[in-house]
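Every protein chain but one is kept in place in this view of the complex.
So, chain A:
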Amino acid sequence: MDLNTVWFLLVGVLIIGYALLDGFDLGVGSLFYVLGKTDKERKILINAIGPVWDGNEVWLLTGGGALFAAFPLVYASVFSGFYLAMMLVLFALIFRAVAVEYYFKVDTPGLQKLMGGLFFLGSFLPALLFGVAVGNVVYGIPLDAEQNYAGTFFGLLKPFALCFGIVGLFAFLLQGAAYAALKTEGDQQKRAQEFSKNFALILLVLWLIGGIYSKMAAPHLWENYQKLPLLYVLPLLTLVSLILIPGWVRKNAYQKVFTATSIAFATMILTVAAGLYPNWVIATEPAKNLTIYNASSSPLTLKVMLIIALIGVPIVLLYTIYAYRVFRGKATPEQKGY
């Protein structure tokens, strides 16, 4: 396996890490008003993610940094090409960060209401837009001779991309509901379980529709699958995980449900990545595709970065697991932290 492929996988790992971890934060935020019907319930939700959201978001920062370092031409084209959408995500993430940190600190009910609203919007928008961005990149976007995006903002809202956006949104919602079921009790937990079950079924249907739609609209995504049918294991794993969820919900096996939603989400991303490889960005004219070879950094940079990753990532995983162990158990409505 060459270095470029290794980095395709490593950036993929960072994206999956982000999707699973910050994914439940975004999901909980998007479900803020349906899982948090009372003031007390909302406080529980904020406390459920309060100690960990910050570390989770670093997966995005690191993923962005790694993409910049390993595939700068992809980073440049996608980030500048999707300018307004990126800015929307940025504003959303800023507001979410502030909302979570300040929810207990603001003293007037009005400000707290505002923080709640910002938490919801700041979670919902990225949860929707990340999928739309992926949809565009894998479907194909117009690039000019300098590899700049040659389309418009509304050009990004094509049905195929929106379809990805909706699939992505439900994946985030499912991840959030499953996490909330782990961290809450009683009536709130029942609602979270109910959502987990329903979202799993909705996602199952959407996943199948999306698969058929992509066969028709973006057949290039299935070429690798024809070459190597073993890859079909990935989307099958997604389906199996989703099918198993309702049963586990009935047995109150929350941990298993969360594991299943995580596997489903991870394999969804892998399914798309396997179809995309060795491309990063599909251009309307195939000659302009940004691939892991024509858009990468030099072999030396890839090597240095690999050393950094091999030293750093295991350490990160160790203390992340430690932190989650400290914070295991149910969330409460009291003000925690400072």
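The criterion applied here is as follows: a contact is a pair of C-beta atoms (placed from the backbone, for glycine too) under 8 Å apart; a residue touches a chain by one contact, two chains touch by 3 or more; residues count from 1.
The criterion applied here is as follows: contacts and distances are computed from a predicted model.
Visitor: Which of the following is the UniProt-recorded protein name of the chain this complex doesn't show: "CRISPR-associated endonuclease Cas1", "Cytochrome ubiquinol oxidase subunit I", "ABC transporter permease" or "GntR family transcriptional regulator"?
Guide: In UniProt, the chain that is not shown appears as "Cytochrome ubiquinol oxidase subunit I".
Visitor: Taking the entire complex into account, which one of A:L9, A:A76 or A:I202 touches the absent chain?
Guide: Of these options, the touching residue for the absent chain is A:A76.
Visitor: Any idea which of A:V34, A:L61, A:V205 or A:L236 touches the chain not displayed?
Guide: Only one listed residue reaches the unshown chain, and that is A:L61.
Visitor: So which bits of chain A touch the chain we can't see?
Guide: 50-52, 54-55, 57-58, 60-62, 64-73, 75-80, 83-84, 86-87, 90-91, 93-95, 97-98, 100-102, 105-107, 146-148, 153, 297-298, 300-301, 304-305, 308-309, 312-313, 316, 319-320, 323, 326-327, 336-338
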